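All protein chains but one are shown in place.
On to chain A.
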Amino acid sequence: MTASEIRALFAVASRPEVVSLAGGMPHLAALPLDSLSAEVADVIATEGLVALQYGSAHGVPELREQICDVMALEGINGHPDDVVVTVGSQMGLDMVTRIFCDPGDVVLAEGPSYVGALGSFSAYQAQVVHVGMDADGLMPDALREAIAAVERSGRRIKFLYTIPNFHNPAGVTLAVQRRAEILETCRTHGILVVEDNPYGLLGFDGVTYPALRSTDPDNVVYLGSFSKTFAAGLRVGWVLAPHAVREKLVLAAESATLCPPTLNQLIVSRYLTTHDWKGQIKTYREAYRERRDAAISALEQHMPLGSTWNKPNGGFYVWVTVPEGIDTKAMLPRAITQRVAYASGTGFYADGLGSRQLRISYCYPTPERIREGVRRLANVIKDEIELHETFGPTVGRAVSGPHSPSPDTA
């Protein structure tokens, strides 16, 4: 199956008949739209000439101060001058890659990793070397081995890209005791750490883990986002970077977009000032926990023998391994026929692995729909098992190009 074929199948996922466990759209139903719309109107009425004007590429100063307050929840002591506001953290990631990577440079990343990051790395012709994870996240031994192997091959490692909390797509969290070791390893080898942390405040047990940046301000570039804690459509994220990097980021941002949208920044700033944003995050956490529980209990009830999955304690995703022999990419048309969609695993690897895995997103559908979706998915897998019993183990063809859902997939 080809990349565009896979992408086309996701077009069906937007229809209400299909339970989409494929996308990563946040659950916005919990937002206080009435009071928010009043504040947005007031931003235009009272600050309109600023809100609708160009701003600086660095970002609105007041928002940068507030971002530092948000990051303080994860133990980060950042200075507003070192914050660059970006059009979603995706833009931050893109700029960091552009600044650091020449074609052929190596980026280390967890395997699997966020598909949008792999897209950015590929756009700048960086080579991704995956580093293994277990239930406690990135494995320090595997990291050391990967570094040694790359160094032996004579290539340059530019940075480690990592999602330490409630990983996308793997759902795991880097154990606190591993964090110092990983930072130390990277520092010793002169490897920058790019910490992508969109889900850090969405821990279901109320635990917020200390950011990597909190203990190593000089060697960590931190990417943050309001997409999961407030509103993805505003596209407001940020980079907190060491001073020298920050200056390069501002110049890169200026050449890319002149400035992030001023109105959107003022809306976020006003929201943080006038709304109980911490209470809102708590509401989100509870909604996501309920959905996680629905997904896990349905998996336990329906999945065929030989399937495994993790139980995430935060974020949006469960990473499922299906019985041996099944290629989750080749199975996708069958799933669409049975009105359920998921993201197949190979999209989350740069090296063709992941054919036995799939990602379930529980962020958007209601718990009832999630249960129904998992039930359908289990039936799809059972049908596919039958097919493999008939034809024996098969090897699917590698697919190049995007084969994961676009961001607006439900």
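Everything below uses one rule, namely that a contact is a pair of C-beta atoms (placed from the backbone, for glycine too) under 8 Å apart; a residue touches a chain by one contact, two chains touch by 3 or more; residues count from 1.
Assume contacts and distances are computed from a predicted model.
**Q** One chain of this complex is missing from the view, so tell me which of "NADH-quinone oxidoreductase subunit L", "D-alanine--D-alanine ligase", "RNA polymerase, sigma subunit, ECF family" or "Glucose/mannose transport system permease protein" is its UniProt name.
**A** Per the UniProt record, the undisplayed chain of the complex is "D-alanine--D-alanine ligase".
**Q** For the chain left off this view, which of A:Val50, A:Ala175, A:Ala330 or A:Leu353 is in contact with it?
**A** Of all options in A:Val50, A:Ala175, A:Ala330 or A:Leu353, contact with the hidden chain holds for A:Ala330.
**Q** I'm checking contacts with the chain that's been left out. Which of A:Asp34, A:Asp205 or A:Glu386 qualifies?
**A** Of all options in A:Asp34, A:Asp205 or A:Glu386, contact with the hidden chain holds for A:Glu386.
**Q** Pick out which of A:Glu5, A:Asp102 or A:Glu368 touches the chain that's been left out of the picture.
**A** A:Glu5
**Q** What chain A residues would touch the chain not displayed?
**A** Residues 1-5, 7-9, 11-12, 15, 17-18, 327, 330-334, 336-337, 339, 384, 386-392, 394-397 of chain A touch the chain absent from view.
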